[in-house]
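With one protein chain held back, the other chains of the complex are shown just where they sit.
The first chain written gets the first letter, and so on, giving A and B; residue counts start at 1 in each chain.
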Amino acid sequence: MATTTTSDVRLAPLPPAAGRAGLRGAIASEFTKIRSVRSTYWTLGALLLVAIGIGIAVTAGIDGNFANNPGQKGAFDATQTSLIPFFELGQLVIAVLGAMVITSEYSTGMIRTSLAAQPRRGVVYAAKAIVFGSITLVVSLVTSFIAFLVGQALLSGSGVSASLLHGAKVPANVMVGPGPGGPNGPPAVTYQGHLVASASTVLTAVIGCALFVTIVALIAFGVGAIIRHTAGAICTVIAMMFVVPLITAALPNTWRWDILRFLPDGAGRVISVTIGGTNPHLWSAWPQLGVTALYAVALVGIGAYLFRKRDA
Amino acid sequence: MATATPLNVRLSSLPPAVGQAGLRGAIASEFTKLRSVRSTYWTLGSLFLVSVGLSAAICAGTAANLVNNPGNKAQFDATQHALLAFFFLGELIITVIGAMVITSEYSTGMVRTSLSAQPRRGVVYAAKAITLAAVTLVISIITSFIAFFVGQILLSGKGVAASLFHTITVPANANVNCTGGGPGVGPGTCTATFSGTDVVTASAVLTAIIGCALFVTLIALLAFGVGAIIRHTAGAITTVIGLVFVIPIVENALPSNWHNDIMRFLPDAANQVISVTVAGTDPTHLWSAWPQLGVTALWAAVLVGIGAYLFRKRDA
Partner (left out) sequence: MIEVRGLTKRYGAKIAVDDLTFGIEPGKVTGFLGPNGAGKTTTMRCILGLDYANEGTVTVDGKVYSDLAYPMRDVGALLDAKAVHGGRSAYNHLLCLAQTNNLPRRRVNEVLELVGLSEVARKRSKGFSLGMSQRLGIAATMLGDPKVLMFDEPVNGLDPEGILWIRNLMKALASEGRTVFVSSHLMSEMEYTADHLIVIGRGKLIADCSMSEFISRSSGASVRVRTPMADELIKAVTARGGVAGTGDDDVVEVRGMTAPEVGDVAFEQAIRLHELTTVRASLEEAFMELTASSVEYRAEAPVAATTIGSGV
């Protein structure tokens, strides 16, 4: 006869219910979800690899180039240079993860399971945003600092590297002219003036870029909640952050500058500047970052509304 | 709902089997697959609208600009202006369809059904690549030509519009003299004196139009190869856009010019040279038009090749 065991296993009784299923449990749940899928590690790994790998390639190349073109040292912004690969490419990579945190629930059908377990949708949504935002912030900060430090290490030989501990000077102008050996001999390089990158400006740049990438990640999250389709969300974020600014740049000058400051992508380039003035057509660092943050708030907010209103 | 007596419907007998299930049937199948999903129309439609629409916007804006700043007429490349939106944005839009031709098979699980019907994987892969290339090329050529014509219409009357039928010339240098201007007043009235001429031949224009269409098609194939390797739609699109679009942005943002040596090895560089019609205005750090397009073709060939190998080797 059948040999299935019966009634030998007793499930232990649960502890008595206290309070209600709330945000703390939801946050724990979302953290488990995000850390238990491969795509998270692929994406965050790609972020590190791209930001630091390309950062190394870029700064090493520039450093090597200084030997041939010492004139390039004039007003050289070592901090920004080391961070550009991070925030330009990083926002692209992190947009994928940001969108997927929510669109994968729809594409796998998991959304139905999640909302059956916790029907208070506002709680689920908030937990997702909080967990994702926190993880992204931590990873972005780590990446930003590593990219900066590695970049400065590679630039140290040329005397233009920046530092988090003390101010750094770079020449304001570099004049390269014929040297004592005549036009065929080594050129004479004269450095004129200096510009200072203070340690606090550098710190602002490093942290600011990490914040920027995190905010863009949240923009992708909001777009994902609105569109609910992975590829579509990513295409939309790419259009917002890369394509629209490019198109705007092609417009006649008078319109161009007025519009650019209202776009979400400018903040990265502004907040990473440590040497010299910023673009007069854009706002200064923190206000420009605020513009990007406004986009994130609006999109995450619209996403929240739709997440609650629509059928799962 | 079928009643429980299905076999009253007699299936007619099939024609006798001749030959084998091969490339021709596979191509017909892939074309059916492409034309029967919405994303194809979304993507190709966007490609057309964006390319033509923005060509109009850019050329209209530039035409107005040339009135106020006649000095800009020097070495003005009307063809490149008209095709700018097409090759710059088209390369982005086309990655979606290029990748999805293969990644959607994996994401929907259809790949198992497709490979059960046709287990010769090389045939399936080749058919996909051929169909994608053919469809993309046709739509790209049409889009390229229309974007060109729209742009020239909007630039007409300024003496810089290009033509497919005869050679035109643009001034090589401009000397701009402005009078009556000053701080707070504006630039005043400007007159430009031109010297020298640059020739824009009809064949250069034709090369640019077709070359840009070829470029966009090659990027589609590049995306196809990446899609076959990564098998994930969002990942493939992002990787290709990162490679083709964002890395150049990074390079341009950097202060130094050492990267010029590297740019010529990247797949997207071709669009800056193949779209040039005014001789001598192409970027010096890149190779000339067809060799640079060859670089793009090489990238596409390598990625499509790696994709083919993986498509055959991996479990479905």
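Remarks
Note that in this section contacts are C-beta pairs under 8 Å (C-beta built on N, C-alpha and C of every residue); 3 or more make two chains touch, one makes a residue touch a chain.
Nothing here was measured: the structure is a model prediction, and the numbers come from that model.
Considering the full assembly, B:Thr108 is the residue among B:Thr108, B:Thr167, B:Thr189 or B:Ser203 that touches the omitted chain. For the options B:Pro119, B:Pro291 or B:Gly305, the residue in contact with the chain missing from this view is B:Pro119. By the touch criterion stated above, the residues of subunit B touching the omitted chain are 1-7, 9, 11-15, 17, 19-21, 24-26, 28-30, 32-33, 36-39, 104-105, 108-120, 124, 315-316.
We take it that only the chains that are shown with their structure count from here on.
Between subunit A and subunit B, the centres computed from C-alpha atoms are 28 Å apart. By the touch criterion given at the top, residues 54, 57-58, 61-62, 64-65, 84-85, 88-89, 92, 96, 100, 107, 233-235, 237-238, 241-242, 245-247, 249-250, 253-259, 262 of subunit B touch subunit A in their complex. Partner subunit B is touched in their complex by these residues of subunit A: 42, 50, 54, 58, 61-62, 64-65, 69, 72, 76-77, 81, 84-85, 88-89, 92-93, 95-96, 99-100, 107, 230-231, 234-235, 238, 242-243, 246-247, 250-253, 269.
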